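A single protein chain has been removed from this complex, and every other one stays in its place.
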Amino acid sequence: MSIRSRWKEFRLGIKPTLDELKFTLRRIRRSPLSIVGMVLIGFFVAIAIFAPILAPPTDPHDPFSIFHDGYGPTPRPPGSPVEDSYVRDLGWTTHYFGTAEGQLDIYYGCIWGTQTAFRIGLLVVAVSLAVGLLTGCLAGYYGGVIDEILMRFTDIVLAFPGLILAMALVIALPPAWSIDFGFVGLAIVIFLALIFIGRSKKLQGIWTFMLAVLGFAAFGTLYTWVLGTPPIWVQTLNLGNLDKVLIALALVGWPSYTRVIRGEILRVRHEDYVEAARAVGCSDFRIVVRHILPNAIYSVVIIASLDIGAIVLTAAALSFLGIGAPVGYADWGQMISFARNWIWAGIENPWQYWYTFTIPGLFIFVFVLGWNLLGDAFRDILDPTLRRR
Amino acid sequence: MGLREFVIRRILLMIPTLIGVVLLIFAVTQLFTPGQRATLYITSEKQMSRIPDIIRQYHLNESVLLQFSDWFSQVLQGNLGYSRTGGGPVLQVMLRKLPATFELVIWSIPITILLGTYLGIQSAVHRDQLPDHVTRTVSIIGYSLPTFWLGIMLIAIFFSGLGWFPPERTGAQAFNYIYLSGHWRYYTGLLTIDGLLNGQPWISLDVLKHMVLPTATLVTIQIALIIRVMRSSMLEALGKGYVTAAKAKGLTNTQVINKHARRNALIPTMTVAGLLTAGVLTGVTITETVFNIDGLGRWAAVAAGGGGTVPDVPAVLGFALFAGIVYVITNLIVDVLYAYIDPRIRLG
Partner (left out) sequence: MTEDILKIEDLRLNFYTYEGVVQALDGVDLNLRRGETLGIVGETGCGKSVTGLSVLVIVPPPGRVEGGKVLFSPKGRPIDLLRTREAILRRIRGEFVSMIFQDPRSALNPVYTAGDQISEVILNHKRKELIQRALERMDEEIKSGRASFLAGYYKKIYEKMLSNPRAATLQILSRIPIVRRYKRILNDEAKKEAVNMLRIMRIPDPERVVDMYPHELSGGMAQRVVIAIALACNPEILIADEPTTNLDVTIQLQILHLIKELKEKFASSVIYVTHDMGIIAEMCDRVAVMYAGNVVELGKVLEIFKNPIHPYTQGLLESIPRPGVPFISIEGTVPSLINPPKGCRFHNRCRYAMDICTKVKPEMVEAEKDHFVECFLHQ
């Protein structure tokens, strides 16, 4: 066959997918909510990317610590001039949003807090998604004992309201851990590869699973033995105490994805086209990846985008309660936590220092709103039953 | 299958989950240092000095299984440790602080459900029209607000600004009467009801006034969930054959919506009631902190790190255990209600 006819065939084969995509895009454009959501998120992405320009860090090695303009306890309103000469020399002249207790610049905190928020949201959701996808696929596809065990475990973690379990975990985790995403990523890849290999040699489902678990454990032991101590390859992010929050949130967050994927797989598993695929001899892996996941993935996308907002809210709540980011760290929730003091001391006149909590809170609200709008709009657009009305 | 068998089976299923909850809490305890874990076994302030003995006594440096049997037997006896921030044994502190939280929850959850279902139905019936857009916008905004921020803003606007609704649980006068005068009798622990039972209705009114803002905070955040689920299940019900059939019988639109579609739509909504509980438990933690209400939530928040550098471990774990058990039991109740209402499940 000539290249031309091959190309033609390819284009014909891909046409339904493209048409569906075009239809989705058209619906996205027609839904004002999703556009608003995307604009809002784009706004924050811009802030995050241009943070070093919008708010040049006073300490280039530690851009996430908000600079102090003195150490006075009384907040100063927006527009106050910078007094510390060292800071002024670096280019800062006014506190655009004012200062919080301890003379921390609110503007700086909000700008760099955007980066923090993205990091928290995206990292936690990525890890939760990966783990949830894996466990959900295994539970849903293989069923039986594996399903029971995994679902019990999921139920147990889900039995705790997220914030509360996260609270317990954050204060429990020792301060010396750091995150190693390289390890997790590599382990998942090897795990999946083992499953694939297992299937193509025509092993039974449960044996494949055991083989995969063994492989995972072997890999972990090998890694640790070779490198001496628990893996320390950390991404070039200085997260400080925020590591504990991230770990806690990820540990608490994966079950929702497991549930959703498992539900979708169960729903799709008995559809005729899956039976047909099996009848022509597709391997399990192929069936899951090519037939089941594309139908199941919509719900996951929706939940993921809503989850980013929820994660940021929970992290902000943890910081507000004092167990999240440390004082002085560029995190929105952290900046509002000072408000706790004057609440518990007796509430007098919060409007006097409105800028200390209103402005960071606004940032949180709009950020989460953007993701929620997007997720909601996606739900309306991608839900197959509502699509064509 | 029949309702009775269903309930029995459901209760049996709950047991492993409860065990798992306990196990998970225990696993979390293992992440703490032995010194911290020792606080889970003491019952009074004085015993704090005896920590090294306690470590030895409960094998806190040794095998996990031994520790579990010790810890679990203590838990079964009601000893969840000593709470520094609460000033007493954990269980006692929880019981003391429970009424305040319960009162808040008793007001918030019904309002959320009633208002949420009503708005959800209106949203679905007027799909893509003004009521729908307004409701969905408002509910999404509510869902995106940080709970603590909403609370602070409400205080700032309605208390400092307008002076309508104060925070905390009672005003100064009522506080004196309840805690200091000696005339007060606790009947239920819920101040709104006790106020009436004590013959002092002004106290009930006072407490109600104080509860407006925290309830509004909780409702605003949680209502989006109910509205969303009710709307989508209502839309699904409205598309079903029996709706057309009902119209063909000559029923009015209201009758069709309320009698036929609504009852079917309520069924999936009930399953979300569990999530609602989780949301309320989380919300209560922050709301009580912001409004300075002396309930379980604020206690746990202070224990975790609001008070200083050293967390009050037994308090946080006690609260987590409580939350987990409450959630599991709530889900059981919801499942049973669901089975009862849907005749397809009730009659097998």
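Letters A and B name the chains as they come in the text, with residue numbers starting at 1 for each one.
The rule is simple: contacts are C-beta pairs under 8 Å (C-beta built on N, C-alpha and C of every residue); 3 or more make two chains touch, one makes a residue touch a chain.
Everything quoted here is computed from the prediction, not taken from an experiment.
Here the missing chain is touched by one residue of B:9, B:50, B:183 or B:240, and it is B:240. When the full complex is taken into account, the listed residue touching the unshown chain is B:249, out of B:4, B:46, B:185 or B:249. Mapped onto chain B, the interface with the missing chain covers residues 240-242, 244-252, 260, 263-264, 267, 341-344, 347.
Note that in this section only the chains that are shown with their structure count from here on.
Taking each chain's centre as the average of its CA atoms, chain A and chain B sit 26 Å apart. Of all residues in chain B, those touching chain A in their complex are 16-17, 20-21, 23-25, 28-29, 31-32, 136, 140-141, 143-149, 152-153, 155-156, 159-161, 167, 235-236, 277-279, 281-282, 285-286, 289-290, 292, 300-301, 304-306, 311, 313, 316-317, 319-320, 323-324, 327-328.
Those residues of chain A that touch chain B in the complex are listed here as 152-153, 155-157, 159-165, 167-174, 309, 313, 316-317, 320-323, 333, 336, 339-340, 343-344, 347, 349-351, 354, 357-358, 361, 364-365, 368-369, 372-373, 376, 385-386.
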